[in-house]
Each structure stands twice: as structure tokens, then as C-alpha cells.
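A protein chain is absent from this complex, but the other protein chains hold their places.
Labels for the chains are A and B, by order of writing; each one numbers its residues from 1.
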Amino acid sequence: MRILLVEDDAEVGRFVKKGLQEAGHTVEHVPNGREGLFMAAGENFDLLVLDRMLPGGIDGVRLVETLRGQGNHTPVLFLSALAGVDERVKGLKAGGDDYLVKPFAFAELLARVEALGRRPAVDAPATRLKIADLELDLLSRTVTRGGKRIDVQPREFRLLEHLMRHAGQVVTRTMLLEKVWDYHFDPQTNVIDVHVSRLRQKLDKGFEKPLIHTVRNAGYMIRAEP
Amino acid sequence: MAPPPHPRPGHAAGRPPPHPVRRRVQQHPGPLWRLLSSTSFRIALLFATLFLLAGLAFTGVLWWGTAGTLERQIDAAIRADALALAERWREAGDDAVAEAISERLALDAEDQTAYLLTAPDGRRLAGNLEQLPEDYRTDIQWYAMTLLRDGIPGEARLYVVQLPDGSHLAVGRDVGEKLRLRALLTEGLAWSAGVAILFAFAGAWLLRRWLEERLIPATATAALIAGGDLSPRVPLAGRDDEFEALGRSMNTMLDRIAHLMEGVRGVSDAIAHDLRTPIARARSRLEEALETSDDPAALKGALERGIADLDNVTRVFQAVLRIAEVEAGARRAAFAPLDLVPLLADAAELYGATAEENGQTLRTEWPKSLPLTGDRDLLLQAIANLLDNAVKFTVPGGTITLSAEMQEDAVLIRVADEGPGLSAEDRQRVGERFFRADSARATPGSGLGISLVRAVVQLHGGMLWFEDGQGTQPDYPGLTVCLGLPVA
Partner (left out) sequence: MRTMPPRLFLLLPLLASLPGTAAAEALRTVPQDVSYCRELAARLAPLPGAEKEPARSLAEEGVRLCDDGYVRTGVAKLRRALKAAQGR
């Protein structure tokens, strides 16, 4: 992916750029909003990673509003030290697609970057999701593996759906909390792990190949290959 | 700060003396100026002006009733006299009128009348007036003018009739009475205006003193607080007036400020208390790893633990800021009508799995719907925090109950566990930031959970209290946390 990183802190910028490059992305890094807007409007990027508070008169929110006003719909991930709920809402309202509070674990950032960047441009009205021998029918809301029906709770269904829509990508615990439970705070204990392990038990019971994998220090991933 | 320049002796001679230090004289306004610029003076002045206007209106009516009546009477007399003379002229001619005029003048002991009869060519035939008014016009009959009697000026009104043959008859009367009356009224008004202004000043002074006296408690308290001591409050005398209201609202404001200050202090305490420890731990681990460990795996482990420690620091920091944000009341803007039931269901669903994993049972109990106005995210977080605690402290195999019910004007939420419970003293102290009961020392947690719950409940205008739990084992009496949230 071609990613534009607008971040005024040199150290954080360098760290993020290096990490994203190691993950196989091309990264352009500019230190202020003016240059960021110039680049974002002039060139094609798959994703913008923006700090909210930027020097140069144009902050992250202004930048996104301007881009959206020009009809540019490149996905935007905000990085911000502003952690209040209202701040998050402000960022998303301005046209941001995701919001990550500093300090963050790089794995979290990478997972979110990949989730945003590989998002289908138009939500294809898929009715079935399939990974290996696991099938998810979105209309009848049923799960089958190897033709065998598996009973899941509604929430477990949503959890599985989210994992399968991002098959092959790391999905972090906070992402699951936000997307599946619509929680926007840290629940302190490992509640998500419990839910995932219950789902995993249901899916893998009686099958040789596990499908839901734990990615150390990051989160979970569903994929066919071990 | 440079020292002030000293004039050097050699240069001082032959020059004007060094510019005197311009002393900025603090301009103390005189007592009169202070009085004039005070609100009470303006109020008093307003009343004085109203008083004056009322006086003017009264005088106007009086004037209309006295001087006006006098004038109308005089005018009527003049007109009657003139008409009688004109009639006489038609009956008997110039000579009869001249005689009548002389007769009338002869009897005018007060010397207040004026008559004139002129021939068509303007010649004076009779009367004591020298001539018709210079600006006499045939279409105007009434004239007000100064009449000089032997050189002594007086005010008079004159009525002029043109007779059919072109001669003129003028009849007039002095109106000195009216002028005297006017002078009298003007004088009276001037006096009362003076008195009104005097009253304005005296009233302003009294009002000012009274206002100052009533405001002293508020201003004195404000001065003390400006001096740095936040504890004094405006003493209230128990009267039910505007000043008491001011004092009360000042006290409410001060309580709020003190509370916020405590919050700020709480944040710094938190940094001192709960952030130092993990930071120190992380630091010593990293240092130790740097100095002693040559084993890459051990080094990596130390680094990972260091990062975990830092994440914990961030978590505590986030929680402290969140509490401060909630306590500042900044989130009232996010209040909206909501149903508490799906919220409770979400929380129960999220923590139910964990409870089950621990071999605990999570029982739930609530009506179909619990309408409420509040902040969805914060309420959810508060309930989540309570469930988190309950799951943490309840013994394996124990039961946790999350229930809610609608009371008259409040929703009552209860989270009951089968944990070690809280002693009476500890219940008092729960909610102080970072308070952790001794029995909870071994359990992970920042001790900020209940603080946030308390802040959220306060933001919603509700109450938080504790009751005995549902535990059956002797060492685990359990604890019930109750939240009462007003519906409106």
C-alpha cells in the first residue's frame, strides 16, 4: 500500500514509517498539515495516517475536511494524543475512518492500517463468507464447518463475521471491542479473550485444523493455513 | 533587572537635574467621585429623576388648572367688553364708544385695562393706548405683548376688532397675575428639584452604605479566596433575599471549584502514587536487563515486560484523565434519552463469558424497559467496571447478580457479588481514588474503577451506596453496589 504519514513528532514518525515499511508498505512522511494536504490532494495514496494536532495552521481535522470537500475519499486513520470520547467523535465526524490514541502498540496501528487499506471500496453485498471449510451464511445467520452446522450466539456470529471479513489480517482486541461490542473504552480485563476462546472451541471442536489463530502481542487472525 | 542609572558627577553639573523618577501616583478617586460612579447613585438618580418628572407633570396640571383658567377668564372678560363696546358703536357711534371707554378707564383704579378706538385712517379717537400693535393683521384678533405703562413694562393680552367702517377697537388687560403665578410655580419646582437632587445624593449614599453592608460577606469571602484559601464560604443570614441567593450561588460555585481542585490534586496524587510505581518498576527492569543480561531471550523478555509496564502506566493515566473529564461535567453534552436494558444486556453478555470461565454464575434481572436520560458510553463503562470488580472478587462457584428496577423517579441498579465484602470503614473510603481494601491487594487493578463509577453517578445526579452482599461463606459475605439514577 502507498501510505501518507503526516506526523510532526520526528521520533514517532520515524518509528511508524520504519514499521510500516517493514510490513511491506510504501510510506511518504511529511511533518506538517500544509505539506500533508498538498501531498494528499496531489498524489494517490491508499491510506492517510494523520496526527490530529499538527503545526502549520492546518491540523488533522481541517486536512480531512478539506480533502472530503474536494471529493477525495482516501481512508484516513487519526493518530492522536487527544483521548477524550468527544475528541474521537470529532475526528470521525470530520471524515476520519478510524481513531487511534497515543501511545499505541505498533501492532495495533498496523492491524488498523491493514484493515482500513484493504477495505473493499464498495461493500459488495456478499451473502456468504468462506474460509477453508468454514462457511458463514449472512442471510440465514448460520455457521457450518465441513457441512456440519455449528450453533453460535448472535454476538459470536458477529465476532466471527468480523474476523472473516478481515481474513488473513490481524484483528486486535480493541478493534473487536469497538467493532463487535461498540465499546470505546478499555475493559481492563481480558473479556475479549474469553469470548474468542469460546468461539474457537465451538469452531475447532472435532476438527484437526484450527482456524482462529492468536497473534502474539497483537490479537487474532482467521486463516486457512496454520 | 538593571540597577537604576546614577548620574555621574561630572556630567550632572551644568545640566538640568536628572529626570525625577516619575512617581506613578495611584489615583485615588475622591469619595464624591466614588459616590457618583456607584450603581447605588445611579439608582438614586433614577428615582430623583422620576420624582422630578412626576413633579413636573403635577406642576403642568396645576399650571393648566390655575394660570390657564385665569387666562381663559381674562380672555372671556376682554371679549365680552369688546363685544359690548362694538355693539354700542353700532347703536350710537364713535362718540358714545369714546365716552364709554373714558368711563371705563376712569373707574380702573388698578390701572389694568387698555383701550383704543381708532378712526378708519388710523387716528386715535379714544383710549389709553397709543396705537394698534405694529404687526397688526386683520385676520388675527388676539395679541400677547409687553405693555409699557409710563415706561414700566408688563404683560398684557389684547383683543382687536375691526369695525364695519374700517375703524378699529382694541381691548386689553394686564396679565401680571398670571406671570406672578408662573414665577411662583417655577420657583416651587426649582426648590423641589433641588430637594430631589439632595435626596438623590442622600439616598445614594444610604443605599450605597446599605448595599455595601449587605455585600460585605460576599466580597470578604471573595477576597479571602483570592488570597489563596479556598475554604471560606459566604456566611448566610437565613434571609430569603437576592443577597442570600448571591451568597448561596457563590458557595455552590466555590464547592464546585474546590471539588475540581481536589480532582486536579487527585490527578497529581495519582501520578505520584500509582504511576511512579510501574514507571519505577519498568525502569529498574530495563536497567537490570541492560547491565546484566547477555542472553538475547532474557533481554527480550525484560523489554516485553517493560512495555507491558508502560501500557499499564498508560491505562492508569487514561483512567485518571477520564475521571477528571467526567468530574468536570464536560460530558453532560452527550446526554440523550436511552433505554438502560440493552446496555445492561451488553455488559452482562460481555462479562458473562468471563464469569462462566471462572465457574461463576451471572444472574440478571430487569424489566422490559428502563428509560433514562444519560450518557450511554459512561453508563456502560460504569456497569462494566462494577461487573469487572464483581467477577474479580467473587469466589469460584459463586453467584453474581446484576439487577435493575424502576422506582418512582429513579432507576436502581444493583451489582451483588460473593466476594470478601467491605468493612464499614472501607465502605466509607471506597471511591477515594486508588483506595483498595486490604483484602483486594492481591487482585490486579488500579483502584480507579469505583472512582469512575462514582463520578459517572454524580454526573447523572444519582447516588452510589453499598449494601451487604449475598455471600453464604463466612469469609465471603459479599458486597452489593447500588446505583440510583434519576430518570429525568
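As a working rule, a contact is a pair of C-beta atoms (placed from the backbone, for glycine too) under 8 Å apart; a residue touches a chain by one contact, two chains touch by 3 or more.
What you see is a predicted model, and the numbers here were worked out from it, not measured in a lab.
Student: Could you tell me which shown chains are touched by the chain that is not displayed?
Tutor: The chain that is not shown is in contact with B.
Student: Quick one: which of B:Leu32, B:Ala76, B:Leu148 or B:Ala245 touches the chain that's been left out?
Tutor: B:Leu148
Student: Consider the whole complex, including the chain that is not shown, and state which of B:Arg79, B:Arg182 or B:Arg427 touches that chain.
Tutor: Counting the whole complex, the residue in contact with the absent chain is B:Arg182.
Student: Tell me where the left-out chain touches chain B, residue by residue.
Tutor: Residues in contact with the chain left out: 45, 49, 52-53, 56, 59-60, 63-64, 67-68, 71, 102-103, 106-111, 114, 124, 127-131, 133-137, 140-150, 153, 156-158, 178, 182, 185-186, 189-190, 193.
The rule we apply is simple: only the chains that are shown with their structure count from here on.
Student: Chain A to chain B: how many Å between their CA centres?
Tutor: Those two chain centres are 50 Å apart.
Student: Flag every residue of chain B that touches chain A in the complex, lowest number first.
Tutor: 304, 307, 310-311, 314-315, 318-319, 321-322, 325, 330-331, 333-334, 346, 349-351, 353-354, 357, 377, 380-381, 384-385, 388, 391-392, 445-446, 449
Student: Given the complex with chain B, which residues does chain A contribute to the contact?
Tutor: For chain A paired with chain B, touching residues are 83-86, 101, 103, 105, 155, 181-191, 194-195, 198, 217.
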